[in-house]
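A single protein chain has been omitted; all remaining protein chains appear in their positions.
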Amino acid sequence: MNFNSILQEVFQEAKTFPVIGNVASTIPELSTVNPDKFGIHLTTIDGEDFGIGDSNEKFSIQSVSKALTVAMAFTFLDEKIWERVGVEPSGNPFNSLVQLEYEKGIPRNPFINAGALVIADMLVSKLSNPKEDFLGFIRMISGCNTIDFNLKVAQSEKETGFRNAALAHFLKSFGNINNDVETVLDFYFHQCSLEMTCQELAHSFFFFANEGKTRYGQQILTKSQVKRLNALMQTCGFYDESGEFTYKVGLPGKSGIGGGIAALYPKNFVVATWSPRLNEKGNSELGMSALELLTTKTGMSIF
Amino acid sequence: MNFNSILQEVFQEAKTFPVIGNVASTIPELSTVNPDKFGIHLTTIDGEDFGIGDSNEKFSIQSVSKALTVAMAFTFLDEKIWERVGVEPSGNPFNSLVQLEYEKGIPRNPFINAGALVIADMLVSKLSNPKEDFLGFIRMISGCNTIDFNLKVAQSEKETGFRNAALAHFLKSFGNINNDVETVLDFYFHQCSLEMTCQELAHSFFFFANEGKTRYGQQILTKSQVKRLNALMQTCGFYDESGEFTYKVGLPGKSGIGGGIAALYPKNFVVATWSPRLNEKGNSELGMSALELLTTKTGMSIF
Amino acid sequence: MNFNSILQEVFQEAKTFPVIGNVASTIPELSTVNPDKFGIHLTTIDGEDFGIGDSNEKFSIQSVSKALTVAMAFTFLDEKIWERVGVEPSGNPFNSLVQLEYEKGIPRNPFINAGALVIADMLVSKLSNPKEDFLGFIRMISGCNTIDFNLKVAQSEKETGFRNAALAHFLKSFGNINNDVETVLDFYFHQCSLEMTCQELAHSFFFFANEGKTRYGQQILTKSQVKRLNALMQTCGFYDESGEFTYKVGLPGKSGIGGGIAALYPKNFVVATWSPRLNEKGNSELGMSALELLTTKTGMSIF
Partner (left out) sequence: MNFNSILQEVFQEAKTFPVIGNVASTIPELSTVNPDKFGIHLTTIDGEDFGIGDSNEKFSIQSVSKALTVAMAFTFLDEKIWERVGVEPSGNPFNSLVQLEYEKGIPRNPFINAGALVIADMLVSKLSNPKEDFLGFIRMISGCNTIDFNLKVAQSEKETGFRNAALAHFLKSFGNINNDVETVLDFYFHQCSLEMTCQELAHSFFFFANEGKTRYGQQILTKSQVKRLNALMQTCGFYDESGEFTYKVGLPGKSGIGGGIAALYPKNFVVATWSPRLNEKGNSELGMSALELLTTKTGMSIF
């Protein structure tokens, strides 16, 4: 498979699509990004790298980080995670409180905000220096020591993240947050503010495609654990558009409102895209289209 | 009508009913009250007072205060209130977030917690010293200068009121709270911590029965305004048991999880009951039964 | 009170209001009515009649009939009715299936379609010749032998009433319809097709205002039973606009998508309006406005 020319094709073809969607406006600090940035980076299981467009520019990974926090929590707690959060698609928007009320504070899955807050709470409980330790984990799996939080973005979310504050207090009212709400929110806003390039993001997700082993050889999770998290990304990684993404792209992945997507074909490759214009479900319009082109052109999807 | 003997009858008969329900457990400071307290106080439109049982003992009026804050807000804003809160029964529990999500942050009515928080926000905006000014208003309408907040109860709610904090942040995320969430919650927890006896509560509600005029002659609201707030208490005063209360008792009223209820027959009387055991909807079981007996025995209901 | 001149005033003033809303379009046979028809009829407790506008023209009373079927069922079953239907406002549209699913087939109240279908099922079980017997009951309470079903309208509903068929099958699936679904729907579509003038409608509702006794002296229900049904109309008579109607008009009443409304002031009067243009909640826009004017001008509301 000549990924070089395929990425070229995908990139050129995607750029001819009608320009749809807008940059996320809920977080002021994020709204200033150039909406027309577009990058793709693909890393094969053999470690070969293929990048195109703005694939070496940093962006805010936002909710893509949820796959990484759940992986880190999984290293500590394994299946115990599921005592406090489910593995089912929610069928609802990412920031919905409705289901939480009916289901007594147990979020449907760790990729909606409520679930990610519970995972954040688990990490806050487990880690000595939660933010530092998590950052260390990210640098380790990505093999990149320059990855960092964007403190302005974290601060911006803190000042405007009333919906997440509502979710956290709601979870706390059900007893499903053990630490201070403020501490958990602070951790969560920091994890979301992580900045990476497409290449760094692809490298961070490498272990999901490589039976639990990073690009640099560390075994983060077992083969079986990684399969389970991949399955979870497949059914829940794109909020109430997970079915659509699975239907069209056929790869496990995770999106963020910074416009990033990480996806992977187990034992084959990991790919990251970045385009800040979001569709109405909060997923990167162009990123999804590019990935659909990729699996159509290569015939490489898990189904 | 010999209210003295009727209250005797009601009181004795109600005490023979099976003991049902428990004291509210969500606010630690409230959970220590003697569950078997029971008092009734009725004040006629002519100013005659009839009390029985523990009618002169102070209790936490909690959500009964919502009728008083909305009345105070009505003095400032009149029908403008309804730009930010509705007049419809919610058909949902008092602390539900579900409808708020579907209806973009406009609470169904001012008697569910979400609505009362919006009213609290209005008062915080309007009053120079919100808590002091509101307390002054209460003392004025009740003619009782010893009425006060219970700071321990307010503090206890602050420490455990995660659900209300969730509601307030959720409202803020929809732009329906203008002040700091903490300031609004602080006001709200104080208003709920008001302590009154049945007699003081009946006197505070006197103006609702008296075409807007307090027992001491001040015109708080116009005749028409009071009719509208009475109508609102009728359809919404008892959360998702408002229909049941209207069906059985047939008087406008407002309940609180401290076990208090204030109800009134326009141009005839106002009555307050206190019994801390709550049914599953969060309303005083014995208080509702006593009021049903009262309207059955007297034939005095608005229908 | 000079009702003659008051009705004149109300009628003239209401006619100056902006023309809002459209004729119900869901039932083809109903959609042909002249949208600008407008009539009011008021009957005092002493039996005096006051009519204005198109008050002597027949119209389809539709859901106004629900108050009459529940009254008839109440004569047979009294409080047993509430084993199969509730007394709470639904907070949802009249034809919603949502709550029914969450609440296992027990409709919130007898005035939403689901509840009225359960009441229809009760009558079908109790009456030898359900449609004829119900019509006899209506003729008796109204004192008018020419009142009849409109078979074309009933047929039209049958052909297009898929939503009601859905509700009836749904109720049946929960075991809350005992008879054949078709039989119950047939009865229901006939009851809704009843045609009356404003005057006939006011006379039919007379007993609700007169402590259970018709204009012609028959005691249909006890004083206490009638109070309870009035209470129910107050909280539930206008679907998810019941709070608004109570707030603005302050009288128990029942509306229909034919544009009719019947309302009453216990021990004082009963009033019927007809104007086919409906607001978005399915209630007569002009009828509601006229009744608001009436209670504002007379100061006669129950609150």
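Going in written order, the chains are labelled A, B and C, and every chain counts its residues from 1.
Here, contacts are C-beta pairs under 8 Å (C-beta built on N, C-alpha and C of every residue); 3 or more make two chains touch, one makes a residue touch a chain.
Given the structure is predicted, the values throughout are model-derived calculations rather than measurements.
**Q** Please work out which displayed chains the absent chain touches and list them by label.
**A** Taking every chain of the complex into account, the missing one touches A, C.
**Q** Considering the complete complex, identify which of A:Ser60, A:Asn210 or A:Thr246 is in touch with the unshown chain.
**A** Checking each option in A:Ser60, A:Asn210 or A:Thr246, the one touching the absent chain turns out to be A:Thr246.
**Q** Which residue among A:Gly21, A:Gly39 or A:Pro89 touches the omitted chain?
**A** In the complete complex, the chain left out is touched by residue A:Pro89.
**Q** One chain is left out of this view; which of C:Phe50, C:Phe170 or C:Tyr239 touches it in the full complex?
**A** Hidden-chain contact among the options goes to C:Phe170.
**Q** Contacts of chain C with the missing chain: which residues?
**A** Listed in rising order, the touching residues are 96-98, 101-102, 162-163, 165-170, 172-173, 181.
**Q** Just checking the interface: what residues of chain A touch the absent partner chain?
**A** Output for chain A: 86-92, 99, 108-109, 223-224, 226-228, 230-232, 234-236, 240-244, 246-248, 250, 252, 266, 296, 299, 301-303.
The working rule: only the chains that are shown with their structure count from here on.
**Q** Which groups of chains are still linked by touch once chain B is set aside?
**A** Without chain B in the graph, we get A | C.
**Q** Determine how many degrees of rotation, between 0 and 180 and to the nearest 5, align the Cα atoms of chain B with the equivalent atoms in chain C.
**A** C-alpha superposition angle, chain B on chain C: 180 degrees.
**Q** Among all chains, which one's averaged Cα position is nearest the averaged Cα position of every protein chain shown?
**A** B
**Q** Take the average of all CA coordinates in chain A, do the same for chain C, and state the distance between these two points in whole angstrom.
**A** Each chain's C-alpha centroid was found; their separation is 55 Å.
**Q** Could you give the separation in Å between the centres of chain B and chain C, each centre being the mean of its C-alpha atoms?
**A** 32
**Q** Taking the mean of the C-alpha atoms as each chain's centre, how many Å separate chain A from chain B?
**A** 47
**Q** Pull out every residue in chain B that's touching 2 or more other chains.
**A** none
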